[in-house]
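A single protein chain has been omitted; all remaining protein chains appear in their positions.
Right after this comes chain A.
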Amino acid sequence: MLQVKDLHVTVEGNEILKGLTLTINAGEVHAIMGPNGAGKSTLSAVIAGKDGYEVTQGTVTFEGKDVLEMEIEERAQAGLLLGFQYPVEIPGVKNIYLLKSALNAQRVARGEGEMPAPEFMKLVKEKLGYMKMDASFLQRAVNEGFSGGEKKRNEILQMLVLQPKLAMLDEIDSGLDIDAMKVVADGVNSLRAEDRAILLVTHYQRLLDYIVPDQVHVLVDGRIVKTGDAELAKQLEANGYEGIEESVA
């Protein structure tokens, strides 16, 4: 589904990713772990198309298409969706309006036509229930005045409504208490499907107790230095990243 080959990325002259290679197949859940500054968030940001990241070498393909050639919105329309670590506030724009615009933009781009309003409302209400969110969320401005936990839940709500093929979640666990993390993890788990892949970027192992990954990659200094199954994350928890760095060195 997603193939990243020898990816080199520079931000303001500093090389952050230094030859990253990664393959994600449909149905899989991958976790990328690593110390601060290793380039974890850079990977998902580059795939999503954020400005300010210069790809100097390597390729990213999604279902055979060159992702780096696509506009930001085209990537989302193709089924690549990024859940933000720090979702931005958009004053005056209702949450429900953003959801509807996004869903319909994606559907129209795929030639499916806009979803009829009653069907849309039914879909959203069902997903809201899943995320244990009150309907009043829909009428509030996007992320405005949301607590940290509410913002993260809102990101997952968008995932549930937009149903991407590849969901990339950047530090979706940061700043969550244990109850909120369970709700978020339940939401993510409900996304698991044969035809969908999930890429988790996280600093801590604890999220992976709730969302058990198929593969864990350790990212250190812009490269994946080790890949394993969920057990690897537990080892990291016990020994820290330094142990890995030493063993690689």
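The working rule: a residue touches a chain if its C-beta (ideal position, glycine included) is under 8 Å from a C-beta of that chain, and two chains touch if they have at least 3 such contacts; residues count from 1.
To be clear about the criterion, contacts and distances are computed from a predicted model.
Missing chain's UniProt protein name, "Cysteine desulfurase", "Multiple sugar transport system ATP-binding protein", "Phosphoribosylformylglycinamidine synthase subunit PurQ" or "Alpha-D-ribose 1-methylphosphonate 5-phosphate C-P lyase"?
In UniProt, the chain that is not shown appears as "Cysteine desulfurase".
Given the contact definition stated above, which residue among A:Gly19, A:Pro35 or A:Pro87 touches the chain not shown here?
The single option touching the absent chain is A:Pro87.
Looking at A:Lys50, A:Lys65 or A:Lys125, which residue reaches the missing chain?
A:Lys50
Mind pulling the chain A residues that touch the left-out chain?
48-51, 71-73, 75-77, 81-82, 84, 87-88, 90-93, 97-98, 101-102, 105-106, 109, 141, 158, 162
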